[in-house]
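To start, the structure itself, in structure tokens.
Apart from one protein chain that is not included, each protein chain of the complex appears where it belongs.
Take a look at chain A:
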Amino acid sequence: MDQKVIENGEYLIVQKVDGEQIRVMRFTPKQKILIEKLKFDADNAFGKPYGLFEIVGGDCIPMTAQKLRDEIEEQDAALSVMSKKEDLTTGDSVDSSCEEKPSERVVIAPSALKLEPEQKRQKLVQDEVLEMKKQGTTGNELVAKLVEGSASFNTRTTYSQSKYIKRKSKKHSDRVLILRPTIRLLAKSYYMKDPDRIAMLRNDQLGLILQMAGIHHSKNVIVFEQNLGLITSAIIERLGGKGACIHIHRGAIAQSIPCVHSMNYDEQTLSTFLPVRIGCVLAGKQLPYDNQRKNGTDEEDLDVRAADVKELTAEEEEALVRRNDRLAKEKLAMDLIENGQTHSLIIGSRTIDPINVLEQFYHKLAPASTIVIYSPHLNVLVESYEWLVKNYAINLNITNQMCRVLQVLPDRTHPLMSQHIAGGHILSAIKVLSAENSS
């Protein structure tokens, strides 16, 4: 069942609270985890439940939701005291309806202060900050000290003050999330880090692909993708251990699919993952195992050696078992395709021509199957559209979508000024029978 604590050797998502990066990494003993200038030992996380941690002197201390709530209450209380004080000093009447939002101060920082570099306005010097960090001062305490030391803080408007605190908190935040990877987090991680490698596939469009294809438990799906295994992994998760995710791949072994590996799927869930070599698809039959691409590695020449030496080493035997399992799965997948038992075809294209993939599989899909093609290039989809119309597909639809993040703050809500907007287009269709084949 679902395990609840962080284990040695597991893939994990590491993210600083309000941080810009989401990292996927495998935690191994003695490993130093570094994220946005925050450093800790992986060993300290083992055996602890997933969640929010405070890093104090390289150690990971779990934070509970209750602790977080208490802290927020404390902050809010402090804020309301501050604004009340202000109201008294400026002689404003305390308006109960305004209590939620801090009242704005109209004092504008003198221009002289603006000219000075920030270091001069801050009494705390960098060495002191570093020393405090070493001694295990928490992020919150540090920010409080910085506020104390700031010459300009009191001359700022309340908005500007909260902005200052937010900026400093972000910089010195010692809170880190260590989570089990989810498709949503993986998609975001890769999209933010290197959108080109996943053909700009965003989480929202990934969702649309799954929904248009109608992926659910026990369905048989063919997928060809160039998105680091993101689409494949999402399908495997939605199948939930029954059905087939027939993954068409290059070479002898499915590779460049980090999104499948980093989900820590159990055996049952992974049993629906059926890799099929492109070579077999092109040949129209299952080919004998031939690993020419990687010479001299793990499973090469196993048969030869098996003939030479009667006794196989445990390692070799294991490799042989793995290979036989792969071949059996491939056979199963090819039979499903040949017997018209697949009900969906998904293509995530980066460089490949989707029409070529359609030509291989479309006619073998069961009637009423769904077809979904993703590509960052609209013209590629236009051609696929025309191909599908000629081949008895209906319900054709091409969409793209804008997905933007909003800043939500009292009285200051607006879409972010700039954000990642790269994305692709999605073509979806349903295969039907021609008039002759319908009767």
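Brief remarks follow.
Keep in mind that, in the parts below, contacts are C-beta pairs under 8 Å (C-beta built on N, C-alpha and C of every residue); 3 or more make two chains touch, one makes a residue touch a chain; residues count from 1.
Everything that follows uses one rule, which is that contacts and distances are computed from a predicted model.
Only one chain is not pictured, and the protein name UniProt records for it, out of "Coatomer subunit gamma", "E2 ubiquitin-conjugating enzyme", "D-2-hydroxyglutarate dehydrogenase, mitochondrial" or "tRNA (adenine(58)-N(1))-methyltransferase catalytic subunit TRMT61A", is "tRNA (adenine(58)-N(1))-methyltransferase catalytic subunit TRMT61A". Of the candidate positions A:145, A:219 or A:350, contact with the hidden chain is made by A:219. Which of A:74, A:128, A:204 or A:318 touches the hidden chain is settled by the complete complex: it is A:204. Residues 2, 4, 17, 48-52, 61-69, 72-73, 76, 100, 177, 182-184, 187, 203-204, 206-208, 210-212, 214, 216-220, 237-241, 343, 366-370, 378-379, 381-383, 385-386, 389-390, 394-406, 408-410, 413, 415, 425, 430-435, 437-438 are the ones on chain A that touch the missing chain.
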